[in-house]
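Quick one: structure below, then a few questions.
Omission of a single protein chain aside, the complex is shown with its protein chains in their original locations.
Chain lettering (A and B) follows the sequence in which the chains are written, and residue indices restart at 1 in each chain.
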Amino acid sequence: MIITILYYLLVAYVVFLMTWNILKSKKWQEEVLYVIVLIPFLLRLLRLK
Amino acid sequence: MSMTASASIILAAMVAVYIIAKIFKVSTELSIFAATLAGALVGGAGIPARHIVEGAFTYLDICLIFITATLFMNFLKESGGVAFVVRRILQRFHRRKFILFVLLTVLLLIPGMLTGAGSVTVLVVGGMVATVLGYMGISKPKTAAIVFIIAGLSAAAPPVSLWAMLTAAGVNMPYVGFFVPLMAPCLLLALMTIFILGWKAKPADLELALKELPEAPAGMNWLKVILPFLIFLILVIAGRIWPFSFPIMGLPLIFCGSAVITLALSPKKIDILEVSRRTVHQLLPLIGTLTCVGVLVQIMTLTGVRGLISVTVVTLPVMVVILTLFITLPVSETVLMWGSAPVLGVPLILLFNHIGLDPVVALAGMSVIWPLGDAIPPTAIIGRLTVETIGMKEPYKNFLKYCIIPAILIIIVGTLMVVFSKKLSFLKVF
Partner (left out) sequence: MLRKISILALGLALAFFSGLSFYRSRHLKEPVVLGPGVTQVKKLSEYFPAIKGSTNDANVYVLEGAKPGGAILILGGSHPEEPAGRLTTWILTENATLEQGRLFVLNSANRSGTTVTRLGGAYPPDYTIRTPWGEQKFRTGDRWSNPLDQWPDPEVYIHYPSRQELAYVDIRNLNRAWPGRPNGTLTEKTGYALTQLIKKEKVDIVIDLHEAELQYPVISTIVAHQRGQDLAAMASMVISAEEFKIDMENSPKALHGLSHREIGDNTDAVSLLFETPEPFLDATRGRTDARLLLEGKDEFVVRAGKHGLLYEKIDEKGWPIDVRVGRHCSTFIQVLDLWSQDHADKAVVMKNVPKYREVIQKGVGAFLHDPAKADPKTVYYE
């Protein structure tokens, strides 16, 4: 149970880092790719999938 | 319209869009994504949000492994641990090529063996090994080839060999009896690779090399470098020895543990947030490709394109199938990565089992060949990662050139294992 919570915290950290990188990015292709990669992490964090 | 006709049209549309996207200088990852969307549209599925995102989930856990493993490595680098190890290895073994090569091979095999991912080998020890090889007079492209080939073999090596495991799971075959059939060829081929490509290596000029290498920070010592790895090993092994009393941690959390230890022991202060942000950025091409490939497999399955490919492959004459494994396996790896195991591995193993080959040894033989695909452009995911990690500036094809001889050896060994799987079934000891 504690381990599962740690995984959600890890996913939250990754979501935070990716969002930060999207905001800092200057290339549109990079931003699109970040968004695609971000979605599964976000939905896992929200416990939707 | 027959399914063959419709799936062929969809596949053609996907290939066309991929090529067009590449012409317009769109990145490989986004070209795959664009081709996938085209497949869904032409296949009459519109923009299937559910399927796109479900596909994107396929490699979520593997992405987490990559992120945490790289985070651990980057922390180790920042702490000065890497520089320390390289200096010490050179000081101790710079005159003894044989021992040095065997040690480096073992060092390269371990991370991939434990995680099933060649990229972890590249990220965890690839850079360090490359530095040592560099000071032995081995060119960057040759070094990259050594690291890449052994990293691929480390991924195929037991105990964790994802191609074998995913295929075995797909045909409801227990993942048992694979240890020797996987270990023997991987170890043998890894040693052959380093000795063949490193044949002309000279003992390094120690003084010059040490002068060029970055200084290790004061306070760094073997314990501080080894402890995080030791923790990693202990946690992985503990899970194996006491699976019923030790909690299931999973590789990402184990890597996090090692990363935390590294931070705690670092003699230098490390900007955790900045290193984390850079790590995610550094990994974007890798996790981006994985995510997009997941979407691709899902849409190919949805539209029947995956079935078309599978059925075409398995209905070819058996001899042709076996003799072309050296093309089909690496190419499927290039396009699908681990997705090639469920897409291609499963029908192939069922076919081999059907004609009386030994499925375990045959699958082990195939698993050795599969990772070669990770060097083939345009995806070339592990190949690109290797080249970037070791800082090779030469054109990519120089690296590919040096991969050819070990690749041929791997192909021969792997194919012979498939052909003579029945006779080699004595290898299935445990």
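Everything that follows uses one rule, which is that contacts are C-beta pairs under 8 Å (C-beta built on N, C-alpha and C of every residue); 3 or more make two chains touch, one makes a residue touch a chain.
Worth saying up front: this structure is predicted, and the values here are computed from it rather than measured.
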Neighbouring displayed chains - absent chain, whole complex: A, B
Residue, one of B:P217, B:G239, B:P267 or B:P378, that touches the chain absent here: B:G239
Residue in contact with the excluded chain [from B:T28, B:T58 or B:T131]: B:T58
Interface with the unshown chain - residue positions in chain B: 2-4, 6-7, 43, 49-55, 57-58, 61, 114-116, 159-160, 165-166, 168-172, 174-176, 236, 239-240, 243-244, 248-253, 294, 297-299, 301-304, 307-308, 310-311, 314-315, 339, 342-343, 346-347, 350-351, 353-354
Hidden partner interface residues of chain A, rising order: 3-4, 7, 22-23, 25, 28, 31-32, 35-36, 38-39, 42-43, 46-49
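The definition used in the following text is that only the chains that are shown with their structure count from here on.
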Contact set on chain A toward chain B in their complex: 3, 6-7, 10-11, 13-14, 17-18, 20-21, 29-30, 32-34, 36-37, 39-41, 43-44, 49
Residues on chain B engaged by chain A in the complex (per definition of touch): 26-27, 29-30, 33, 53-54, 56-57, 60, 63-64, 67-68, 247-250, 252-253, 256, 276-277, 280-281, 284, 287-288, 291-292, 295
